[in-house]
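As you look at this complex, bear in mind that one protein chain is not there, while each of the others sits in place.
So that you can tell them apart, the chains are marked A, B and C in the order they are listed, and the count of residues begins at 1 in each.
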């Protein structure tokens, strides 16, 4: 099976998330990395390309050179898809230019800096019919996908309670040691209008909409900074309203001392409750009235098909986050190649628009004194 | 050591919570149950008394008979303390009359129906100097007490994030099977202005103030009913503000399908984070930046003294909720007998006032459209 | 309901296990402690009795005085049952004299020092028809009882694998700090022929036979001492053969550094596997081919009746080891009073005989070079 020719924007030496995407692509086995703009520093970019075994002629200085160079190649040689893993503020321009020149896009989140940018990308994707996959990584875990299938298939009944959490503690020592300046994620010019909600709260939001299919209609937020050294939120709670009378809550913090990536989601329906935790991703708990709790594990035939195809080892052999990324890359590959795929095999540009609305409305609600804002 | 002569209001045949109090009192070994008004049905009350081996002459038809009868006895024979375990709406009258006649009170929560009643009791307790212990059961667990000592001793640093949860699912089948009428806890005349927040949310609130010493200054709530068959809240989220800039959240539900008594509390400070869960009460997790998580267990000499005295078995032998109740009864006994005791060995009438303010303000915030209400 | 008049042998000031029995008896609410030989030091015994509110006339200097004194009382006043909580080497004499004088016995384990003594007690119990309850505490946990009912009811199919563990670490610092002399449990004159297997390995053995109904036919052991400062085993593994072809293993240690009371049992049948752990006693895991793992919790109606009656709180409210002891005391009370009770509500003199055979044969197997010894 011929591999998809992939380029990468960003992701050069020392870039953690770029490496993660490349690992995912390699596990997926559907891609071949052949070109890129790996670094703002062209010398470092070339050094990286050599290390990765990438043709120096296809290592470009910037996005415009990249597009120009690739378009000069024959269609059978030219890259087909671009993985965008730059800092947040560059996502929009990169994605827009790639799409406009006919390249499929696999983009790290958050998709853009503003809602308007997000909607522009959505429009281009709609018009071009190109594949746009947004790396909301956690949707790649098999048991998150199992949740989606169970909920959307009606197994848990009417949804009565939605609760998601994403707690980290890594900003805590940065704030207390006075190292805020060193961290680009705390700089609004690079990261956008929000730190905590923009970087991790939005993952919790995405998981809720991804698994339940509910559409959040309005939010009320209460954000926190922990002192004055940071201009952006580091912590907060968001009340959620969905269609009809369903309510929920998102809790998120980057100063929850000692937490690492404690992302959890609990969805309670009239028939069943479902609970999942990112740090123990290979367990899904199914709760019901007056029956023992069930603990599901990947690799078992009792799962839904989307859960089954997302784990390749026999049951009891844990897979991890790189396999989750790979599952999304595989879904995108199927779409790029025109193969059949499940709804839910990769988050789309729509998830990106929803996420940007969430982030901006959450910030606005807090700024206005914790009032409801419609998405 | 002579035992404290105890009476019980309510708690007769079939009354779960009355039995729980009696077990706690027996484990404590500081009390002797000698009198009571065990049931509104006097015949059933007498039947119960006989079964428990209680003198029929001290089994009374109502609170007034009880007081009259006991006051006729000599001081050395007369009861000294009263355990109040009736439905909520009777707590106030019972407690008031007991205090006014010189009896110490150990009262099930919620303390009263209204804030005014709560404040009246507080005034009487202040004036009489009698012991008033409120059964916020979970404060009796050794590792909750350990949390209190660590936080109040400054070990976790400045508090940055407060998050407590109390999820149950038992109302779910009641709502969906149309059995709401059968449950007194869903009747506002008996239970008060709130179901979920009044019965369990208030436990989460109490644990927060008990462990941290923070005083909640205002609340913003979003409550939910799940259909129209119940007049009271069955689910909700409460945003909390404390002194200064500290924020928190309480999440509570009685329709979280399949949950039993999933009460959790997480307090993150600038130095350490602490996490505890009621269904696994014999573990306390201590989180810090860049160090392994520590898991503390009762019975170990590395605990604070209040934690140590609250567990009598060697480490690795689990104690449970009856021992938590017993710990509170023991604390109350020390106070009744004028012995030294730790601050925190039993919740007081002040906890009751705080709890009633919480419940009423949470209901008001929701009714007014999710706005901040000062406690 | 009239309480059973109980005496206690041992259990005075500072005696942990005596206190545990008394707590269990109080929770059970079926007993009244009225007499005893609480200490070898009569002054300390009297001091203890006063503290507990026990009649000084019924506080005796030794077992013979005790029997003489009690027999002089009327039948309606005389004690009915005796709780024996002395160091091991006194159990036999105490139990024998009590039984021979018509008193029911509730005895701490191990029952005796030798198999012969155990068989003598069995004979006396058979002849007198008196109740003899042996405190294999862990059989009092509701989910251990649930295991028994499921296995004996055939739900797990034919048993294919038996694995039990009891790991502690408390002897480790004693050995390494040279404090062996201070610990009576390491003195064979007081404790018997084995330390690790006699004190805790036998609990694992008892749980296996209690839950499965299998009879161990032979054992092969490999014991360990960790240096030469202790004359008895501190660690070991025992291979087990049951009727037919079923095999199993017991692993036990008192020098498993950092372990507290890590007793576990796993029974795998042809249809289901069951797993339980003493430090998390409120979970029972049920495993099957190709189905999610089920996690059972006490207080739920889906349990077997013996499991249901052994937990009084609603589900999600943990009970602990004192309630397990209380459950055994309650079972013994039913037997003493001639009430109906479940097979399995208390371990009997037969469990004691089995346990003594296990301990002695395990020691013999090791001494003979790890060979099979028939029980």
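Here is the rule we use: a contact is a pair of C-beta atoms (placed from the backbone, for glycine too) under 8 Å apart; a residue touches a chain by one contact, two chains touch by 3 or more.
It should be emphasised that the depicted structure is a prediction, and the values quoted were computed from it without experimental measurement.
Visitor: One chain is left out of this view; which of C:36, C:142, C:169 or C:198 touches it in the full complex?
Guide: Missing-chain contact among the listed residues: C:169.
Visitor: Quick one: which of A:262, A:288 or A:348 touches the chain that's been left out?
Guide: A:262
Visitor: Using the touch definition up top, pick the residue from B:20, B:107, B:249 or B:296 that touches the left-out chain.
Guide: B:296
Visitor: In the complete assembly, which of C:96, C:247 or C:295 touches the absent chain?
Guide: Final answer for the missing-chain contact: C:247.
Visitor: Write the list of subunit B residues that the hidden chain touches.
Guide: So the residues of subunit B touching the unseen chain are 286, 290-297, 300-302.
Visitor: Which parts of subunit A are in contact with the chain that was left out?
Guide: Missing-chain contacts on subunit A: residues 1-3, 16, 19-20, 22-23, 26-27, 29, 51-53, 168, 170, 259-262, 278-282, 297, 299, 312-323.
Visitor: Considering the entire assembly, which residues of subunit C contact the chain that has been omitted?
Guide: 156, 160-161, 163, 165, 169, 172-173, 176, 220, 222, 224-226, 235-237, 239, 245, 247, 249, 251, 253, 255-259, 266, 268-273, 286-291, 293, 370, 372
Here is the rule we use: only the chains that are shown with their structure count from here on.
Visitor: Find the chain most remote from subunit B, comparing centres computed as mean CA coordinates.
Guide: So the farthest one, by centre of C-alpha atoms, is A.
Visitor: Using mean CA coordinates as chain centres, what's the subunit A-subunit C distance in Å?
Guide: 55
Visitor: Can you give the whole-Å distance between the Cα centres of subunit B and subunit C?
Guide: 35
Visitor: Using Cα averages as centroids, what's the distance between subunit A and subunit B in whole Å?
Guide: A distance of 43 Å separates the two centres.
Visitor: Residues touching two or more other chains, restricted to subunit A: which are they?
Guide: In subunit A, the residues touching two or more other chains are 286, 290-291, 293.
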